[in-house]
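Here we show just some of the chains, and they stay where they sit in the whole.
When the chains are written out, they are named A, B and C in that same order, and each has its own residue count from 1.
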Amino acid sequence: MLKKAIAVVTSGGDSPGMNAAARAVVRTAIYEGVEVYGVHNGYSGMVHDDIVQLTTRSVSDLIQRGGTFLGTARSKSFMTPEGRKTAFENLRKRGIEGLVIIGGDGSLTGGSLLSKETGMPIVGLPGTIDNDVWGMDYTIGCDTACNTIVDAINKLRDTASAHRRIIIVEVMGRHSGWLAMMSGIAGGAEYILVPEVAFDLEEISLELKEMYERGKRYSIIVVAEGAGSGVEIGKIIGEKTEIDTRVSVLGHIQRGGSPTVEDRIKASMLGEKAALAIISGVSDVVYSFNEGQVVGVNLFEAVNNTKTLDPELVRLSRVLA
Amino acid sequence: MLKKAIAVVTSGGDSPGMNAAARAVVRTAIYEGVEVYGVHNGYSGMVHDDIVQLTTRSVSDLIQRGGTFLGTARSKSFMTPEGRKTAFENLRKRGIEGLVIIGGDGSLTGGSLLSKETGMPIVGLPGTIDNDVWGMDYTIGCDTACNTIVDAINKLRDTASAHRRIIIVEVMGRHSGWLAMMSGIAGGAEYILVPEVAFDLEEISLELKEMYERGKRYSIIVVAEGAGSGVEIGKIIGEKTEIDTRVSVLGHIQRGGSPTVEDRIKASMLGEKAALAIISGVSDVVYSFNEGQVVGVNLFEAVNNTKTLDPELVRLSRVLA
Amino acid sequence: MLKKAIAVVTSGGDSPGMNAAARAVVRTAIYEGVEVYGVHNGYSGMVHDDIVQLTTRSVSDLIQRGGTFLGTARSKSFMTPEGRKTAFENLRKRGIEGLVIIGGDGSLTGGSLLSKETGMPIVGLPGTIDNDVWGMDYTIGCDTACNTIVDAINKLRDTASAHRRIIIVEVMGRHSGWLAMMSGIAGGAEYILVPEVAFDLEEISLELKEMYERGKRYSIIVVAEGAGSGVEIGKIIGEKTEIDTRVSVLGHIQRGGSPTVEDRIKASMLGEKAALAIISGVSDVVYSFNEGQVVGVNLFEAVNNTKTLDPELVRLSRVLA
C-alpha cells in the first residue's frame, strides 16, 4: 500500500532534534521513491496552504541545528472542523496521502482530530523537551534540554558558592517534573521540587538553616514550573532561612541549542520509522523509544492518558543528595 | 621598601577570573619572598578575622574556575569607621602591610575609606562583569560574561526563528550598557537598548511590524537592565506590534562559568602587577587595561568618576544591524 | 548477609562518569550503614596498600568532574597470582568484604581472576567510552565521548567547507566501531569506516570524486581506530581523489570533559545498584543498562564474549547519508 506522496509538519513549541527528525522523514521517503512535502508554520501553514515539496538538498546541513526549519505556529482555525477540512484539502490537492506530525501533546491531539474527521492517515513523533507523553520514556529534545539546564546550574554554582547563597532554579516541564528531576540529580541539587511529589517549604528551610550553620557554602534547589513559581518559592525560603537567596528562571534558552548526540540519533531513527510506517499504510500511531526500543503507541491513547514520573528517579534523588 | 606580608580579598559580586587574579597575586608574592594571606568572605571576613596564610598549593587547579575560592559577602560593619578599624587591626596583627582588593565599584570605594582612615596601603583590581569602572576599558570577567550571553542568544535565536517571535533578552550591567552593547552586536541583535542612548518603543514597534510584514522570521532585542525592565518592555512591544513576544531575563548565569582565555590572561597579568606594586610601596591605585596596556588609575578618581559608553560601539551597532 | 565494609576501585582507561558512579557507591553504602573504602590508582594501589576510608564529604562536588578522583594505573604485579593475593590481603585486613570495580574489559577480567582465586566478592561496572562490553548497550562515558567527537566534527566542518576539503576524523573505540558509528551519524558524516563492516577505499574515492565534481563543498569521513590508521586512509583517499584531504586524530580529548546528563544519571544509578548488590551478597555480576533497563550480566560471560555492532545503526547510517 505504497503512498505517492507524504507530508511532514512540526507543530507547537519547538524542541532540539525536530530538524533531525524531519530530515530523516524526508530522506527516507525519497530513498523509498515517495514524494515528500513540508508544511510551513505548523497547522497554520496547513490551513493557509503554505506547503512545499522537499528534496534531499532541502535538509542538508540541518542535523546539528536547533529549532525547526519548517517553522511552527499556533492556529485558531485548525481548532475548528472547518479549518481542519481546509487543511485536509490543501494536502489532498497535492496528492499527499499521509502526514507525519512532530510535536507535543496538543499538536498530537490536533492530529488525532484531523485523522478522525478527514481520514487522513497520521503518524506522530513526540517533539517536546518536557518528556511528558504517555507510553514512552523519550521525547525529541529532552536530552538536550537537560544538558542545557545542567550547564546553567554549573554556572550558578560558581556564584552561589562565592556568596554562600541559596540558588533557586526554575525549569520548564509544564505539568511534569521530569526535566527538573533529571537535571537536579545530574546537577547535584540539594532539593528538587516537582508537581508529582509533595514538599514542605517550612521543613526544607529548617534543614537548609542547619546545613548552613554546619558550614555549607551553597545549595541549589531546582523547581519544576509545575510545582510553583520559582520567584515565590525563593521569597518564602529566603524569609524563613534568612540566608541570601536568589532565583534564576531559565526560560526559553531551554528550548534551543544544537541537539545532543542522543537527540540527533533517536530523532533520526524515529523520523525514519515514521516515514516507513506512513508509507506502508500505518495510521494513528505515535512512535518513540521506551526502554531502549522503538515502540508504536496508539495516537488516541497517547493523547488521552497522563504520564507519571518514574518513582525510581525520585528515590535516587534522595539517596544521592 | 619591600613588604613582609600582604593580603588579598575578593569583594562584592563575584566575576569569572577573580580566581586567576588572586592566584597570580599569591604566586607573585611568594616568588618575591613575601608572605601572602587570603581574607575569606570579603570585608566581612576582614572584620571577623577570617584570614589565612596561602601557599602556592592553595591556588593550584584554580585558574579555570569561576566564582572566588576566597568567598565574598556584604558587610554592614565594614561600612562603619569602627568596622574598618577592626578590619585594619586584624590585618596588622599578622604583619600584613598591604592589601590587594579585587572587586567592583562599591568594593573599591570601601577600600578607599580603609586606606584614608587607617593608612593601610591598598591596590585595587576591577573585578566585575559590568566593565563600568572609570579610567579603563577592561574589568575582570567582562569577556566571559559577554560570551555567556551570546551563547544564550544563540539558543534563543533557534526558538525565535521557529515561531516568528520577537525575543527580548535582559542582561546585566547595572547603570552601564556595555555588556548589552557588546553581546548585542556579537549576537546579531536587531535592537540594543542601553541607558546611555534614548530609544522610542513606539518607533521600534513600528519598524518591527514592517520587518515582519516583509517576511522577517525573528528578531532579538537586547535590553540592559539599566535601560528598563525586560518584562515591561516586552509587554509594550508585544502589544504595539501584535507579534508573539517573549522575554528572557538571563540573571545570575552571567556571573558564572569558567573564564575565557582573555579573562584568565588579563586577570593573571593584573594580579602580578598588583602584587608587585603593593610590595614595592604603591598605594591607592587601581590597575587594569586601557587600550591594550596595563594602566594605574588613582583609586579615588576611579571610584568618583563615571565611565561613559564608547560611542564607537553605538555607531557600529547601527551600521551592522 | 549485610557487609561491614566494601571498597571501590577505578581501573584501566578513565572515562567521564566514573566519578559519578564512585560517588553513588560511596553515598549508598553510607546510607545503608556500611563502611566504604576507596582504592587509589587502580589495582596498583590495591597491591601497594593505597586504600583510604571515604565519607559523604569525600565525594562532594564530584558528579560534574571528568577523570577519576581515585586515580587509575596499570599494575604488572596484579597480573600475577601473588600480586592478587597481596591485594586481597590488603582489602581483608581492613574488614572489606566486597569490591566494586569500575573499568573496561581488561579491568573486569582482572577482577574475575581476583574473585576466582581469593573468593573476594566482586561487582563490576563498565567504565569505558568504547561501549564494547558484551551483554549491555551502555558503558559509563560513552555518551560524553560521542558528544565530544561531534563537537570536534562541527569545528572541522567549518574549515572543510571553507577549503572544499575531505576531512578524515580518527576516533577511539579499540576493536569496536560503536563510537565512530554514533558520532558519524550524529555529525552527518558522508562515510563511517568501522572494523565490523568491510569497505573499499577505491570505491569510496570514486564516489567522492563524483560528488565534488557535482559541486559538493566538503565531506567528513569518520574512521574507527580499529578500522585502520586515519593518516594512512587519508593518504590513500587524497591520492586517489586528488582532492585536498586532511586528517584529524582526535586522541585523548575523547576521554575527558564534564560528563553529560545521561552519563551522570546512568552512572549514578549503576553506582547505587552495585553498592546495594555487593552489600546484599551478590558477586561476579557486571551491572549496566540494556534496552533502557538495569541488567546484571555474569562477570565471566561479560569478559569472555565479544559484543557486535548494532546492525540497525549501520543501516541507518546508509539511509541518512
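Everything below uses one rule, namely that a contact is a pair of C-beta atoms (placed from the backbone, for glycine too) under 8 Å apart; a residue touches a chain by one contact, two chains touch by 3 or more.
Just so it is clear, the model here is predicted, and its values are computed rather than measured.
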Per this structure file, total copies of the shared sequence (3 shown): 4
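What we mean here is this: only the chains that are shown with their structure count from here on.
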Chain whose average C-alpha position is farthest from subunit A's own: B
Chain centroid nearest the full-protein CA centroid: A
Copies subunit C and subunit A - interface residue numbers shared by over half, same or different: same
Rotation in the CA alignment of subunit B with subunit C, degrees, nearest 5: 180
Chain centre separation in whole Å, for subunit B relative to subunit A (CA means): 36
Where subunit B and subunit C are represented by their mean Cα positions, the distance between them in whole Å: 40
Distance between the centres, which are taken as Cα means, of subunit C and subunit A, whole angstrom: 29
Junction residues of subunit A - those touching two or more other chains: 154
Subunit B partner contacts - residues on subunit A that touch it in the complex: 10, 13-14, 16, 18, 41, 65-68, 71-73, 148, 152, 154-159, 161-164, 167, 217, 246-249, 251-253, 255-257
Subunit C-touching residues of subunit A, taken from the complex the two chains share: 23-24, 27-28, 31, 61, 63-64, 137, 143, 146-147, 150, 154, 182-183, 185-188, 258, 260-262, 264-265, 268-269, 272, 289-293, 312, 316, 319-320
